[in-house]
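Mind looking over this structure? Questions follow.
Of the protein chains in this complex, all but one are displayed in their positions.
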Amino acid sequence: MSNDWKTEISSSGEDAVIRGEKLEKVMDMDFSDSIWLLLKGEKPTEEESEIFKAILSGSIDHGVGNPSTVSARTVQSGGNDMNTSVAAGIMALGDSHGGAIEEGMKILQSEKSAEEIVEEYLESGEKIPGLGHKVYSEKDPRTEKILEKADSLGLSGRYVEKMKDIQEAFADEKVRLVMNVDGGIAAVMSDMDWDPELGKGFFIIARTPGLVAHVREEMDRPDFRREDGEYTGEQ
Amino acid sequence: MSNDWKTEISSSGEDAVIRGEKLEKVMDMDFSDSIWLLLKGEKPTEEESEIFKAILSGSIDHGVGNPSTVSARTVQSGGNDMNTSVAAGIMALGDSHGGAIEEGMKILQSEKSAEEIVEEYLESGEKIPGLGHKVYSEKDPRTEKILEKADSLGLSGRYVEKMKDIQEAFADEKVRLVMNVDGGIAAVMSDMDWDPELGKGFFIIARTPGLVAHVREEMDRPDFRREDGEYTGEQ
Amino acid sequence: MSNDWKTEISSSGEDAVIRGEKLEKVMDMDFSDSIWLLLKGEKPTEEESEIFKAILSGSIDHGVGNPSTVSARTVQSGGNDMNTSVAAGIMALGDSHGGAIEEGMKILQSEKSAEEIVEEYLESGEKIPGLGHKVYSEKDPRTEKILEKADSLGLSGRYVEKMKDIQEAFADEKVRLVMNVDGGIAAVMSDMDWDPELGKGFFIIARTPGLVAHVREEMDRPDFRREDGEYTGEQ
Partner (left out) sequence: MSNDWKTEISSSGEDAVIRGEKLEKVMDMDFSDSIWLLLKGEKPTEEESEIFKAILSGSIDHGVGNPSTVSARTVQSGGNDMNTSVAAGIMALGDSHGGAIEEGMKILQSEKSAEEIVEEYLESGEKIPGLGHKVYSEKDPRTEKILEKADSLGLSGRYVEKMKDIQEAFADEKVRLVMNVDGGIAAVMSDMDWDPELGKGFFIIARTPGLVAHVREEMDRPDFRREDGEYTGEQ
């Protein structure tokens, strides 16, 4: 029953390494390249490095009012430190909040065709991950940017195609929806051979700086966060 | 009592910005530069950019067995998703785990002299943040690297000096201790005019990728993590 | 997009109520009866009250070394307060840790027969919730106690029967397994008409005191919790 804390990721102490690379060497790498090395076990090519930083930087923050900023700031206002408050923000990133990248990678990398995928979602009534946006109806500029970069860097492949096929198949059945940024990221990350199980993980990595910024801002607002509540039960 | 979710950090939607910079422009920035912009409200100089990525990459992971990896992996093994498990790792980063950067920045940026600081810590019996290492006795290679980079980039200033003064003052009173990597980071970040209240924050940002990697690795180990426990109370 | 914090559970202030009952009146109730009222919206009968306190008290703590105590104590040792540390323990209570009550209630309250349930689990290779124990092979004394109490209080019904049928059906197919305490609780709670979605919830309620006790004990152990770790990756 004794435990077994073994890892292939990194070591500490005098010969500290990250995936076999000496930590001192890692300190000369771009932070996004270190993240790639750490998660994928190898260094990115120059092209992969280029698009990965666009993906991370583009997800770094996105206004206040969404569940993760609200929970992070609310927990801070209860009188808590940075680590506890940021953690509460990350906890909010469940299946419905930032989950479309991971779900998108899963359907793209499945054996199912674009048509089969659309059919399944139409049957279930669920939203197709990667399609639709509440503001953009024609084009999502972030998706455009990621897809253009991927094209010009020679990184677009079968999964970008499959994502477009899903968009077409849905347009044939129902209506044309914009490919949103989650769809673009899911497709490009899949073309770079990333594991779907890390889809939520790199969104968390990208968004943590935003949560740190929001918690820091909240620290300067001394008041306790209290919302108007209403009791609708029996008296 | 109505709430007030205002922020100076970012906006979402069609004109999404990060600290006034259009999100599409931010997507062209290095991830570490975006983090700097987001937290400090302005872009780093080339030199600042250089040292900031060394600091982030150098803290990205550090083996398994420390409280944050243990709690993240243990929570995953209880049958939890990426977001909950990573959050449990970040929660472990309390005052005693990764807290020396923030505490170091606070004492460096205080009005107290190096001698006064050493005296206070000697009286309290607490460890001085930034001094001492369980493995390195002469030099911590990561600190050396950060200080050399800071020197060659012209970023070393009064706080690096003050950290060295603290080291000297402690050597005069007790024993010479190595300046550890937290001490080096605290000094250089202070010389770049960073707010101590963000000290824990950028350690969290730097370490989150490591926690994602550990949680992903744990997912491939199906067993429930159970430690040997012993009851020592009355029967 | 404005929010809507309405609840049928309780109100605060001068006329504070819990499910329509004045808070001052609730203060005269047993704590377990208050929990019942709060979660179910009505007071328990005397018999229900009797068995509910046995269920809660019997789940209050269960040694050290399981994921929830390990994560709670590890987070405390990183230098964290009671609330953050207890939360880390609760987070560990995922699908594989304390989840059998909820899963058991779901299968019991499903339309499927005992035989169909056993067949499905045999096919999937998963463990049947409520059956089997690593120590007890004949009888789990806690299950015995709960079932006897339920019988003598007239609370045993179709779901206790169905749980026994599942045990029989599995014995016919494979081997006789003891009905464990999760199985007993799932059956009795179902016979008292509880919602399976609350199965994990009342385990959390029952176990929180245990986590508070463990975190308090850990506070008296000043050392940082560090496990032996080993790097098995490439050098």
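Each chain carries a letter (A, B and C) given by its place in the written order, and its residues are counted from 1.
To be clear about the criterion, contacts are C-beta pairs under 8 Å (C-beta built on N, C-alpha and C of every residue); 3 or more make two chains touch, one makes a residue touch a chain.
Being a predicted model, the structure only gives us computed values, none of them experimental.
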Q: Using the touch definition up top, pick the residue from B:10, B:76 or B:156 that touches the left-out chain.
A: B:10
**Q.** Touching the absent chain when the full complex is considered, from A:35, A:51, A:70 or A:160
**A.** A:70
Q) Which listed residue, C:20, C:65 or C:157, touches the chain dropped from view? A) C:65
(Q) In the whole complex, not just what's shown, which of C:28, C:46 or C:123 touches the removed chain? (A) C:28
Q: In the full complex, which bits of subunit A touch the chain not displayed? Write them out.
A: 63-71, 74-75, 77-80, 84, 87-88, 91-97, 99, 224-231
Q: For subunit B, enumerate the residues touching the unshown chain of the complex.
A: 3, 5-12, 15, 17, 19-20, 80-81, 83-84, 91, 227-235
Q: Pick out the residues on subunit C that sit against the missing chain.
A: 1-3, 5-14, 16, 18, 23-24, 26-35, 38-39, 53-54, 56-58, 60-66, 69-70, 81-84, 86-88, 90-95, 135-136, 141-142, 145-146, 195, 197-198, 200-202, 204-206, 208-210, 212-217, 219, 225-228
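Keep in mind that, in the parts below, only the chains that are shown with their structure count from here on.
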Q: Have a look at where subunit A meets subunit C and say same if over half of the interface residue numbers show up on both copies, different if under half do.
A: same
Q | Rounded Å distance, subunit A centre to subunit B centre (Cα mean) | A | 22
Q. How far is the middle of subunit A from the middle of subunit C, if each middle is the mean of its Cα atoms, in Å?
A. 33
Q.
Show the residues in subunit C shared as contacts by 2 or more other chains, in ascending order.
A. 80, 84, 91, 227-231
